[in-house]
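Excluded from the complex is one protein chain; the other protein chains are retained at their positions.
Letters are used for the chains, namely A, B and C, taken in the order the chains are written, and counting of residues starts over at 1 for each.
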Amino acid sequence: MHRYRFVLTRPLQFLPVIFGISVITFILVRLIPGDPARNLLGARATPSAIAKIRAQYGLDEAMWQQYFYFVKNLANGEMGKSILYKIDVLKLIATRIEPTIALVLSSVVLSVLIAVPMAALAARNSGKAPDHVVRIVSTFGIGFPPFWLGLMLMILFSVKLDLLPVSGYGETFGDKLVHLVLPSLTVALSLSTVLIRSLRAAMIEALKSDVATAARARGMPERIVFWRHVVPNSLVPTINLLAVNIGWLIGGTVVVESVFALPGMGQLLVRAIFSRDYMVVQGVAMVFACATVLVNFLADVVTVAIDPRVKL
Amino acid sequence: AGILTIGRREDSTTFDPIKSAQNVDNWVFSNVFEVLVRVDKTGTKLEPGLAESWTVSDDGLTYTFKIRDAKFSDGSPITAEDAAFSLLRIRDHEGSLWSDSYKIVETAEAADPKTLVVKLKTPSAPFLSTLALPNVSVLSKKAVEAGEDAFAELPTASSGAFTVKEWRRGDRVILEKNPNFWQADRVKLDGVEWISVPDDNTRMLNVQAGQLDAAIFVPFSRVEELKKDPNLTVHIDTSTREDHLLINHEHGMLAKKEVRQALDMAIDKKAIVDTVTFGIGTVANSYIPKGSLYHHDANYQYPYDPEKAKAMLAGAGASDLTLNYIVNAGNEVDEQIAVQLQQQFAKAGVTVNLQKVDPSQSWDMLVAGDYDISVMYWTNDILDPDQKTTFVLGHDTNMNYMTRYNSDKVKQLVAAARLELDPAKREAMYVDIQKTAKDDVHWVDLYYSPYLNVSRKNIENFYQNPLGRFFLEDTVKN
Amino acid sequence: MSAGTVSSSPAGWRLRFSQRLPLVIGAGILLFFLLLAIGAPVVAPYDPILQNGATRLQPPSLLHPFGTDNFGRDLLSRVIWGTRIDLQIALIGVVFPFVIGTIVGTIAGFFGGIVDALFMRLIDIILAFPFLVLMLSIIAILGPGLSSFYIAMALVGWVSYARLIRAQILVLKNSDYAVAAVSLGFGRFRIMFRHLLPNAIAGSIVFAMSDAVLVLLSGAAVSYLGLGVQPPVAEWGVMVAEGQSFITTAWWITLFPGLSIVCLAFGFSMLGDALGELLGVHE
Partner (left out) sequence: MSASVLSVRDLTVKAHLQGETRTLLQGVSLDLAKGEILGLVGESGSGKSLFCRSLVRLLPSSLLKIEGGTILFEERDLTAVTDAEMLKVRGAEIGMIFQNPTSHLDPVMRIGDQILEGIRYHQGINGRDARAAAIEILAQIGFPEPVRQYDSYPHELSGGMRQRAMIGVALSCNPQILIADEPTTALDVTIQAQILKLLMDIRDRHGLSIILISHDLGVVAQTCDRIAVMRGGRLLEQGLKRTILSAPQDPYTVRLIHSHPSMPDVALPAVSAPAPSRAATRPLLEIDDLHVRYPTGGSLFRGKNARTVGALSGVNLEIMPGETVGIVGESGSGKSTLARALLGLTPISSGHVSFDGIDLFQQRNAGLARLRREAAMVFQDPFNALNPRLTIGQTLAEVLKVQKKIARADIPSRVDELLDLVGLEREFVNRKPRSMSGGQCQRAGIARALAVDPRLIIADECVAALDVTIQAQIIDLFRKLARDLNLTLIFIAHDLAIVRNLCERTVVMYRGEIVEDGRSEDVFSRPKHPYTAALIAAIPDIDPDRQLLGHTDAASLEPIQSFKRMP
């Protein structure tokens, strides 16, 4: 169908974005003061050892030359070798990507599961007690720093009640799910706040809209009016909000991953930044960027699927 | 019996011992690989490892090791050839981070399958100690040569108490008992899991909730609380860690000895020990940690006297001294010391500007000399004081550990002590070094602190030796 | 005909109770913190950075209503002084992105074409860039501290405002009054900044309120990773992060600064809600 034609053309627009990101990360990581070689060698570093490492990773060459290699590698589907881990960055990322994807997905699902009923409750009782309660409670959700919230949840559910594992990532699927409950709840508590605000506003708008009035005038009970007409019409802005926030969300998982000891890319990234593992920072940033672009693309597809008016 | 789960901050980075200088890796290396010569659990003397015995030629240049009858985990015998291969590899391999430390080795050859002969370029008192470093562990030549990269991922043959069963990157390293280990009957555990739990609180909670058997790096602030928990044992093990205040001798007034002495006197080390380490540490008086080889216990210690410090500064013409203090961001202890030192120095009329920078960057700044003072710490990897002394006082390429301290007397003493093979004479030289350095205030010794680890009550013999090694072959899980 | 008073909702400040409440609460909370910040030297019972070995880690008491930290510093005083820094963070962390984003969004939306395309790609890039990488790198490059944080926020944060404003401008520039302005011979800048922008900006103002909360939280996350403000300055995020090691032994160290962040966040959200209804913005 022609409405979906953008599915074919859009990926072309990714290219400049990805290219821009590659340049920026490349420059950015190298602008950070600090030397990967010195980091690797620690306190006992001698100048000759440092020089050797720098030569080994090509860090002693000119910037443009390094960038050239980087792009050349990229064209071959490679991202270089980690200085810290001494293996291919892509391979390294492959071992670390699953928990992050799982965390982001489960957080989004959980947020939606929290946000939709809460927003519905608030919107259908707008201006009344449930609305105020939802709004106040959800505002609190966003105010707590995630690392603090995470620890509190951990102390409550894992230590005091002994219901869930404290931290880590399981091995079997079920085990992984159990391990993901608290981390994704931590993320969801703040993410859902954002969603609730947007959904609630959209729903209130839609409840007042002519579409709803028309449905009521046809004698449709409030339930049908709400779920068949109001909800579909208020989803689009929320989906886009979610997509725009995906970068922020992935950023937020960094902290949550380290609080809950999830072996994901966020932790990898933080360690790489602090140890100036350039290739890894570049690689992870590229992967994150691609993921963000992809999510936005998916959001567009979903938007087009939900709202036939939208043309892209 | 049982599998011991240990929580630590970070996951391993590699299994190729020559390619890492990280503590996280060394801990696992020493579980998985065996060295020729070991440091004992008190951290004070060397004992036989894979080398059953050794002799040193009179000129101190030739070491002959008798290799014990032992097997790698894959069943192949451990030979002198493997040992020679490992030693030369760490010296020559382009990816080795340790080449400089083994440049002294002239040749290493297998005279026969059980005899390793190592020739040095010059005599070296600390040489044997350096063989105890986990990075120079004996690797299977065959296994390494079959594929270095694969070996670094998952070693197929190990000489130590455990073999690597699985490595879930970022999460955990899973070790299994090595039935072919030469002391296999000593090993009680079926396996070990080193699990990465970066957040200190989470790690402690894991042990408290019983989901981990042990956790390393207990923050000072948590010791009291954990001690009260009837299910837990807090292990306070002697370490070689020493925290000190680096002083940039090249910056203005800091070049004057009296100024540095005044600074030393302006610091209330006891208060720091109380606040930062919650009384767990002890005030330091020498750069060689207490309990280590050649530590001079009677070394002078500057008394805390802010008034006198103030007067001395005035005398030296440095009444309104302003210092730029580099603080390592993200290091809680560092930040706490900084906050406290700032207030203490203020009492002696010294203004301190804190400059918080990310740790990697602070290295750069220290090396470049862009600082006045900064707190750092050091833990020994080897028994012999030579390594640290060379770095700190030996006037080698790193400007005496970035302090730019300059003393010909000390420089010569350090060089001589390295060659001196008579322990008694050597000790006297080290006492001299410690005294002189203290008098010059090459830096300010702050405090010594132990290793703090915690385990569940049912774990026995879980400890860390002063060089940081975990002897898990002794550990029992009930 | 009747004198044109048909409009059913007068655009004055007479609001329904349910509309007025958030406004009162939001503005009240912000005002309270503002007064605290201004009056910190008078209100705070102790010196916020004065250490006292004798009063370490004391639980809340009459002498120290919020307890003390591991240096024996009075937490109430630190929280009060922290108000200064945190209000500043929220303010500066929002104002610069707001101004930059507004200008860029207006220009991109108004001129369209190549200018717009370039800015939009740039926005795409920044949006796709993991926020934390950018944040950490910029802070690492410039050195930890507030000004680096502000610069990082400004470099990253303008994007949201630019998108919001641009979307509005794109609609408004085709509106009759914009076309009317062109037909009357008004200059571009007059049209952009006098006619379009004032009508486009309401959504951004409301967004700025929730953005202030996000800025505070980003600050806290940066503190958690150790790159927050310089010690011994009292800042809530840093206080929460510092208090982490005492979370099970001295809960008060994290709780009170944490609650302060929540309260301030709550105030901003309420004000945002109220402004949204007042300015007729739909998110």
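The rule we apply is simple: contacts are C-beta pairs under 8 Å (C-beta built on N, C-alpha and C of every residue); 3 or more make two chains touch, one makes a residue touch a chain.
Small disclaimer: the values here were computed from a predicted structure and weren't measured.
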Full-assembly contacts of the left-out chain, visible side only, are chains A, C
Which residue of C:Asn52, C:Asn199 or C:Thr249 touches the chain not shown here:
C:Asn199
Taking the full complex into account, what residues of subunit A touch the chain not shown?
12-13, 209-211, 213-221, 224, 228-229, 232-233, 306-309, 311
In the complete complex, the non-displayed chain touches which residues of subunit C?
1-2, 4-8, 10-11, 14, 16, 113-114, 117, 175-177, 179-187, 190, 194-195, 198-199
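We take it that only the chains that are shown with their structure count from here on.
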Once you've mapped the touching chain pairs, tell me: line, ring, star, complete or other?
complete
Can you tell me which chain lies farthest from subunit A, using the average of the Cα atoms as each chain's centre?
B
Chain nearest the overall C-alpha centroid of the shown protein atoms
A
List the centre-to-centre spacing of subunit A and subunit B in whole Å, with centres computed as mean CA coordinates.
39
Separation of subunit B from subunit C, taking each centre as the mean of its C-alpha atoms, in whole Å
45
Subunit A to subunit C: how many Å between their CA centres?
22
By residue number and range, which residues of subunit A touch two or more other chains?
32-34, 147, 151, 155
Contacts with 2+ other chains: residues of subunit C
140, 225, 244, 247-248
In their shared complex, subunit B is touched by residues of subunit C numbered 49-51, 53, 56, 70-71, 139-140, 143-145, 225-227, 230-232, 242, 244-249
Write out the stretch or stretches of subunit B touching subunit A in their complex.
10-11, 13-14, 16, 19, 21-22, 94-95, 97, 99-101, 149, 152-153, 168-172, 195-199, 201-203, 205-206, 208-209, 211, 330, 357-361, 363-365, 367, 376, 378, 387, 391, 396-398
Taking the touch rule as given, give the residues of subunit B at its contact with subunit C in the complex, in rising order.
200-201, 204-205, 219, 221-222, 224-225, 271, 274-275, 327, 329-332, 335-336, 338-340, 342-343, 354-358, 361
